[in-house]
Structure formats: structure tokens, C-alpha cells
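A quick write-up on the structure given underneath.
For this view, one protein chain was removed and the others were kept in their places.
So that you can tell them apart, the chains are marked A and B in the order they are listed, and the count of residues begins at 1 in each.
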Amino acid sequence: MSMTDRFFKTREFRKLFRNKSAVIAMLVIAAYLFTALFVMCGGITRETCDTVVGQNKMPGFFIQQTPEQRYENATSKFLPMVQRALSRADQTAALADVRLGQERVVNKSAAQLQAIIDRAIELKNELNQSEDLDADSARLPQLKALEDQVAMLKAPLTGWSRLMQNASLVLGTDAQGRSIFLRGLYSIKIAIQIGLVTAAFCVLLGALLGAAAGYFGGWVDHGIVWVYTTFSSIPNLVLLVVLSYAFTDSEVKDTLLPVYIAFGATFWIGTCRVIRGETLKLKRMEYIQAAQTAGFSPFYILVRHVIPNTAHLMLINFSLLLIGAIKSEVILSFLGFGVKGQPSWGIMIRDAGNNGDVVSGFFWEIGTATALMFALVLAFNILSDALQDAFDPKHV
Amino acid sequence: MHMPEDRPILKVRNLRTRFKTDRGIVTAVDGVSFDLYPGETLGIVGESGCGKSVTNKSIIRLLPERVTQYDPDSNISYHGQNLLELSERQMRSIRGNDIGMIFQEPMTALNPVFTVGWQIEEALKYHSKLSSSRRRDKAIEMLRLVEMPNPVKRMDEYPHQLSGGMRQRVVIAMALCCSPEILIADEPTTALDVTIQSQILRLMDDLKKKTGTAIILITHDLGVVAQACDRVIVMYAGQVVETGGVRDIFHRPRHPYTRALLDSMPKPGAAGHQKRLPAIEGMVPSLFDLPVGCRFADRCQRRQPACEAALPELVDPETKSVTRLATGRTTPSVRCFYPLELRQTKERQV
Partner (left out) sequence: MFAYIIRKLVYNIPVYLAIVLLVMILLRQRDPVAGLLGKNADAKDYAAKKQELGLNRPFLIQYGDLLRSIFTFQFDEESWTQPGVTVGEKLVEAVPRSLALTVPALVLTSLISIVVAMISAFNRGRFLDKLLVFLAVLGMSISFLVYIIFGQYFGAYQLSQWLGRPVFSIHGYEPGLVNWAYYMLLPVLISVIVSMGYDTRFYRAVMVEETQRDYITTARAKGATRGKVMFVHMLRNAMIPIITRIMITLPFLVTGSILLEQFFGIPGMGYVLLSAIRNNDFPVVETFTAVFAGLFILSIIATDILYALFDPRVRLQ
């Protein structure tokens, strides 16, 4: 029986899969992983996330807007864009360049377009005479006419592009008219990526160092304990901020590298402690002592006997670290020391805060980031609990 | 020797204890009946997991309330009251006061953060109106009684400062300090090494003679039974399979299970020749799927077709009449269709 078999086909795993909430949590996590994979394969790019797809701060779910908002919507983005393009010398090229999400200018002659715009401006000016469109129901037909004019400027959407346009508006737009939905989905990839890389790296590093410290004792142990005591004597958030500050000044600025370095340098400590403790316990076990007396090399014993027997702890720690990394990423990004140049839930929450979304009662951006993050973290929390229940029931 | 009086002090009838578990309801104790007489030591033996502890925790009602059910027919009669029907409050005044209990693990049975003296006095605090200095005197007296060296000094020590044997003495002192009528000792010597074990058993015997306390001694070790008990109940998979005086059980066991237990016992003086203890083959059946017939059948070398068809009753081995309330005091009883005959067992010597 191979080592992995020995690990995966155990009673503990069966216990895990009997736990209904754990299975649901795993399905949720699978859905997130799938989305992350989709984004990573180019499904949603950074450019897509930065593309303006509609009016600023549009509510989601295509909620019926007030007349004032409809007026804004009709006049703010597309209309002036076409107007500007028509006034340019390189008219045709400029017209071809106009894009609002999936929306393009309809294939008509410049004169026809100009006529539509003139009519729209006319309607706009009339509507402008009203103090408050919301209270002025007599002007609704004019508003409708204006919307129709703007719609006539747009090429009809079909198939995929129509789907994409609708999807990108489903959770509304942020303060710059970018799709909240797409940015939220892209952030899944960021979170999962940071979580997986951090957790995998830190669990491996922590397990190796912890097992070595516990097994060899003496100076190796002192050295490793010294290193992690040092790191853990600085408040975690401060250390993360300082680390990412230190590595931000270089060419890696817009990548995730500063975040990886910050997390990689701090997150292995918990795992290292746990594995060290477990190794100290294992060392007293008979089979390890038998292997020692039989003259196997320490390295062989470590790799063949000690580390595999801490696999369950590594699994639990992996899950816990993932949660830790995802949550910390959001906070770091929020503080401006984390992800840069691409969306992340932390950045979405910060944008929402900076743009006064919450105060003005516009909860779409912060709500999306929160809900997506909440579901993922909750799923991992439930999974971690189930793992702990199944593999390490005596743990406090 | 203290002569056992004639009226039982504790009557257990038809005790059925069930647990609600994730996988359904299990009957851990299935129709156990026995009497306990003043001044006697009743042994309960059986492999681990056969319901000995559950039986006795049912008596002092220390099983987790939420998952435990007692059969409505069950009755544990003590001074005319059914212990199974008492309120928690009434039970509290019995625990430690009328019925004391000693546990298997002296290492963990004591609270590590309180002194030995505090823990002995605690029981007195609940059940007597003694002043605190009188309580202390009494606790020291108890330590002296259990032959604890240097009792005054020990009072202020913590459990971790004592050896296993000494801790067990503390537990005994604690259980006896309110002079209970009944002492339940659940594997009191299992965790101790052999010399300490016999010291503790001798101590318990001495104390029984001094105080007249009746003792229920739970063990899986027949050696302990031989040394300490007057009467024996053998349990298997939640049921009583044989009862009898200690001599009956040792000299002429009737149930194949008892016989197998005896065979797996190291024989005194034979240590040199002994190669390996013949442990009983097979495993105790799971409480989740008990067989229809005799519960020992699949491990029994004398198994007959009838054994697997129906569950045998407890019968008087001589008359074969059903003895539901067989307490083994006057006549032995056995739960077997084909009990061993005298000639099959006589070669055994204790």
C-alpha cells in the first residue's frame, strides 16, 4: 500500500465524508476553485476588470431606477462618447473605438448618428428644465424617448456579448462604472491564488522545520525556535505591513510577490510549532525508536516515519492557513500594502469606503466583496472544523 | 470473619441501560439482576467492554443523563427506594455518603490543582456538618486509616507529588470518609503494579472488616477475584452469564466463557513453563449487531446448533430450572445450554 493510500483511505476520511456540512463546504470550495481556474485561464482579465461597462454606481439585479437615475444613465457615458467621436477628425476610427462594456456604436452613417444625437440633446435640454424628475411624472414620456434615442446609437447585442453585458451589470457598477460582478469574480482568483501558494509553502516549510527541530533537538531546535520566537514577537499585522513595505519598492511592485514574501515569512510559524510538538511525541514512540536502533539514517526516519505521521496536522493547518491568508490579504490590500494594480476584495472594500458608498447607502460593491469572501471563509472554517473533528479530535 | 447478614442492602433487578448514539440505540447492560449483602465483597468480572462499569455507574447514576435510558422494568432498590427514580438532588445526598466509588485511574481521578486534604474534606463538606478543623482531623484520620505514611504532611500535597499506589489510597480515603454502606470499586488495581495491587486489595479487605461496608469489586482480572471476593458475577456483552461463590467459580466453572477466562489466567508457580497466555480467541460482539442466540457462541469451542438459535436463560445448573433472580448466593446459576460438568472441570486447581 502506498503512502498516500495509507493516508487517504482511512476511517478518518470516511468520517469526514459522512459529515454533511463538510461535504457542502467542499462543494462550495470546489465552485470557488473552478471560478479561480476560469479566471486564470483568461476568462476574466485585468483589462476586463478595468473596463467601464456602464454608468457609475449602478445598482445591481437591474433594479428599476428612479427617473433621475435613468436620466443620468442615458446621458452620462455612451452619448457623450459618441458625440466626442463624431467631432473628431478621424471620425470612423474614433467611432469604432467607442465601447462601453460590450456596447458598440451601431453601424450607421455619421449623418444618421448626428441626427439621433441632435434629437437626444434636444430631449435632454427639455428634461433639464425640470427641477426634480422624480417628482415630475409628466416628463416621463420624454425620458423614455431620450432613452430610446440613446438605445438607437447602440449596436444590438446578441449571443455571447449580450450575455457578458448582462452578467457584468448583474451586481451593478462601482464608482468608475466598472463591473462589480467581474471584479468580484476576479478577486476570487486572487484570494485562492494567494491562499493556496501561502498555505502550501508555509505548511511545507513549517512541517520540515518543525519536524527537524523536534527530531534532532539540540542546536537545530534552539535555532529554529529562536527564529520563530523572533518573528512572533512582532505583532503580526505590523510585521506583514513592514515586510510588504520593504519589498514594494522594486520591480515586483505590481505583482503579488510582496504579499507572498510577507505571508511566507510569517505564516509557517503556527504549523512549525504544532509539528514540532507532535514530533517530540512521535520520537518517544516505539516504532521510531526501533527504526533508530535499527540504524536507519535520521533523514530517512524523518521523511519516512515522522513527517507522514503528521500528515493529518498538515492538512488541518493547510486549511487554517488558507483562511488566514485570505483574510489577511483583504486587510493588507485594504491598508494599501497588499495587492496592487488588480482587483481584490480588500481593494473593493476600500474603494467602496473611499467613495462614500456606505454612507450614501450604495452597498453593492462592499456587499459583493463581503458576501463572496464570507462564503469562502465560512466554507473553509467548516471544513477545518470537520478535519479537526475527523483527524485530531482531542485538539483544543 | 464477618458473617454476612441475611437481608440484602442493595437489590438490582432487571437492569437495562441503553445509550442513544449516533448510530442508534445500544443496550449496554441487558437485564442484570443481583443482590448485595452487607459485609460481603461481590466481584463482577468480564472482559473490558462487557458492561461492568455501566452497571455500576447506573447504580450511582453517573452516566450522561441526556443519552442514557433505563428500562421502565429496571429497579435498583436501596433502603426501599428505587435509585433509578430518585431526583438528582436525592442522588447527590447518596453519592459519597451512602455509596462511595473508587475509580480505575488513580493518576487522573484526582483533581490536579487541589491538595489531597482539600479533596478528602470536600466529601465531608457535602455530607456532614463538621467544622473545618474537625474536617481536617477527620481527613487526617482517614489517611491514617488507609495507611498513608506521614498523613499530616500529605494533606497539603498535590496529587502529582504522590505515587500511583498512594493516590489510590487517597481515593479510597475519599470514598470511605463518610462511612458509606456500599463501596463500588471499578478496577481499583488495574493501573497499579502487582505488589501495590495486593497491598491495596488487602487494605480494602481490612477496611471492610473494620467498617462492615459491602463492596462491589469490578475487575477483568480473576486473580483479583480470587484474592478479594466472596461471590462472583461473570458478565459478557451486557449480560450475566454465570454467578456463584468464589470457590464454585474457580473450582467448577460451568460457563465456557468463565472457563476460558480461567484458562487465560497466569497460573501461580507455573511462570517458568508458561509460554503464552491462551487469550480467548475472537472478539466481544458489537452492541450494534448482537446475535440472536448465545452471545458467546461464535467464540465458544463447545458450540452446538442450538446455541445460535436462541438465547439461553440463566438456569440452576443442577435442576436446569430458570432462576431469573439468580444471585448466586445460595445456588450458582449459568446462562448456557450445555454447561460444563464437574468432571470436565475438576482438574483445575487454584
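Operating definition for what follows: a contact is a pair of C-beta atoms (placed from the backbone, for glycine too) under 8 Å apart; a residue touches a chain by one contact, two chains touch by 3 or more.
Computed from a predicted model, the values in this text were never measured in an experiment.
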| item | value |
| --- | --- |
| Which displayed chains the hidden chain touches across the whole complex | A, B |
| Option touching the unshown chain, where A:Tyr186, A:Tyr260, A:Phe334 or A:Trp364 are the choices | A:Phe334 |
| Option from A:Gly43, A:Gly264 or A:Gly353 whose C-beta touches the chain left out | A:Gly353 |
| Which of B:Thr41, B:Thr55 or B:Asn97 contacts the chain that the document leaves out | B:Asn97 |
| Absent-chain contact - pick from B:Lys52, B:His127, B:Arg231 or B:Arg252 | B:His127 |
| Where the unshown chain meets subunit B, residue by residue | 60, 62, 66, 92-97, 100-101, 103, 105, 108-114, 122-123, 126-127, 158, 160, 171, 174-175 |
| Positions on subunit A where the hidden chain makes contact | 226-227, 229-231, 233-235, 237-238, 241-243, 245-249, 327, 330-331, 334-336, 345-346, 349, 352-353, 358-359, 366, 370, 373-374, 377-378, 381-382, 385, 394-396 |
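Quick note on the criterion: only the chains that are shown with their structure count from here on.
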| item | value |
| --- | --- |
| Centre-to-centre distance between subunit B and subunit A (centres being mean Cα positions), rounded to whole Å | 62 |
